[in-house]
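The chains shown are only part of the set, and none of them has been moved.
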Amino acid sequence: MRIVLVHGSWHTGELWAPVADHLKRAGHEVHTPTVAGHGKGADKRVNHAQCTQSIVDHLVQRDLKDVVLLGHSYGGTIISKVVEAVPERVRRLVYWNAFVLNDGESLDDNVPPHFRALFAQLSAASADGSVMMPFPIWREAFINDGDLATAQRTYEMLSPEPYQPFVDKLDLKKFHGLQVPRSFINCTEDIALPPGAEWGWHPRMSSRLGLYRLVQIAGSHEVMFTAPERLAGAIVDAGRD
Amino acid sequence: MRIVLVHGSWHTGELWAPVADHLKRAGHEVHTPTVAGHGKGADKRVNHAQCTQSIVDHLVQRDLKDVVLLGHSYGGTIISKVVEAVPERVRRLVYWNAFVLNDGESLDDNVPPHFRALFAQLSAASADGSVMMPFPIWREAFINDGDLATAQRTYEMLSPEPYQPFVDKLDLKKFHGLQVPRSFINCTEDIALPPGAEWGWHPRMSSRLGLYRLVQIAGSHEVMFTAPERLAGAIVDAGRD
């Protein structure tokens, strides 16, 4: 498979390395672009359209076709717009505990009020309008399946998240009419969003995909760090025809 | 244990072979009758009562007693009526991602509107009023844990499903008063019904059993093909006293 992995908030493409290594060893071609505005030192003043364009550019400049396009978390909002731009390049979409937005919604519309308030407050308090992840939330609710050392080591690799893409309302009419096959990977211990019907990832997000394939594994929102081989296996099961 | 496995829609008794082999090797007696109207070449013009009678006949003609009676999916509607007819022969009921109907309901009453519409449309379009499973649904939502070759190979073994038993309303007053012990096996990746409180298998179906035993395993609606040994283990855990 030719797999393009689109990271989530606070991440960059480099952080996929452990997962990408397992996939490459299994014979797959893996691309891990960094979304515009992400990473240490990047200009955080980007909007959602610019984030999307940076991934479209990656696909077009390398002329990537037959792509299994995976989005993690916030990355789900990106791949939904990328496939609108270049549907002919995408063989299958894979959402890994990712946002699948309804037409006209923002990511912010899909998180609980206490997260919305926290993001707005952190953004307002930052010099460049970005949002940094507080460590206690990272440790307890994002990487709950890791030990403290892993939580600390990986936290050092994170970078502030641009805020504007969280609140941009997305036109997704074309996306919801596309027939590209799609899969959803759900980590059963992911509590980055509160579990349950109202705010949980699955089936709230997955059910918006219409006919989709479900793959589930044990793990937290950050299983890419705590069990990268397990996630690589799930990506293969989700991405194959 | 003496186990009678009652298959679901589009299946026949023969398709249990991999599961039955594991159970027999573990020392159990296994029966895999085919429900009336099921299989290639069978007359599809049957109703639910005839389907039930064919399984009752199997038990009575072989004088089977102390039976662990398992129903898969649609097969759940059958075993609920079979046990009404011959409760003295049944030691325990096991529902594996199966329909547990309320009194007066049909299977059709328990599936989402888009499935009801699809079944009605496929039945109307067929020569004998039967419903064939579309391959994309099979591949993504029924056997989501298998590879494409397994999905294709098993699809070839399916046959059109009689439609009348889907819409027959069942009198289940006696069933809901019986005290026969019962278990529910839930496959955690089964999306043949949309996951969630409104349409999901568990706990929507299981909770209708009153006091019941839950056994859960990883797998899709068709784990009998993708991991037959795992399912055989679950059947033993669900069926034992």
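All chains are identified by letter, namely A and B, in their written order; residue positions are counted from 1 within each chain.
Following the convention adopted for this analysis, a contact is a pair of C-beta atoms (placed from the backbone, for glycine too) under 8 Å apart; a residue touches a chain by one contact, two chains touch by 3 or more.
Computed from a predicted structure; not experimentally measured.
Student: For validation: placed chains = 2, all identical. Expected total copies in the complex?
Tutor: Per the structure file, the complete homomer consists of 3 copies.
Methods note: only the chains that are shown with their structure count from here on.
Student: Turning chain A onto chain B with a C-alpha fit: angle in degrees, nearest 5?
Tutor: 120
Student: Between chain A and chain B, what's the gap in Å when you average each chain's C-alpha atoms?
Tutor: So the centre of chain A lies 37 Å away from the centre of chain B.
Student: Mind listing the chain B positions that touch chain A in their complex?
Tutor: My answer: residues 136-137, 139-141, 144-145, 147-148, 188-189, 191, 194-197, 200, 218.
Student: Please name which positions on chain A make contact with chain B in the complex.
Tutor: For chain A paired with chain B, touching residues are 181, 188, 197, 202-203, 206-207, 211-216, 237, 240-241.
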